[in-house]
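All protein chains but one are shown at their positions in the complex.
Right after this comes chain A.
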């Protein structure tokens, strides 16, 4: 995998959960489209919970932040819960801290914890 690749894998369970696993680097080059599309679809899926697993995200910049903020807004509008699952890489955590957006999202320490939300 080259440094500027982003991999997005979507799993759907029969109890209304969409799990989106993100791996790699999410910046202006890799583009947010894979993640943004998956989140958009999850928000409109009629499910009850979307979990975005960010534990294997190695780097993320404001491109990722914009995609996630958009997704949060869409989920709020659709009445679907969105949980971001860690543990987060230091750089990813700093993105939320420095931008002051920690409060805009619901975080869980792990995917398992997120699934219990």
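As a convention for this text, a contact is a pair of C-beta atoms (placed from the backbone, for glycine too) under 8 Å apart; a residue touches a chain by one contact, two chains touch by 3 or more; residues count from 1.
Criterion: contacts and distances are computed from a predicted model.
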**Q.** Among "ATP-binding protein", "Ubiquinone biosynthesis O-methyltransferase", "Serine kinase" or "Multisubunit potassium/proton antiporter, PhaF subunit", UniProt-listed name of the chain not shown
**A.** "ATP-binding protein"
**Q.** Given A:17, A:43 or A:65, the one touching the chain that is not displayed
**A.** A:65
Q) In the full complex, which residues of chain A touch the absent chain? A) 2-4, 25, 27-29, 31-33, 36, 59, 61-63, 65-67, 69-70, 72-73, 89-91, 93-95, 98-101, 103-104
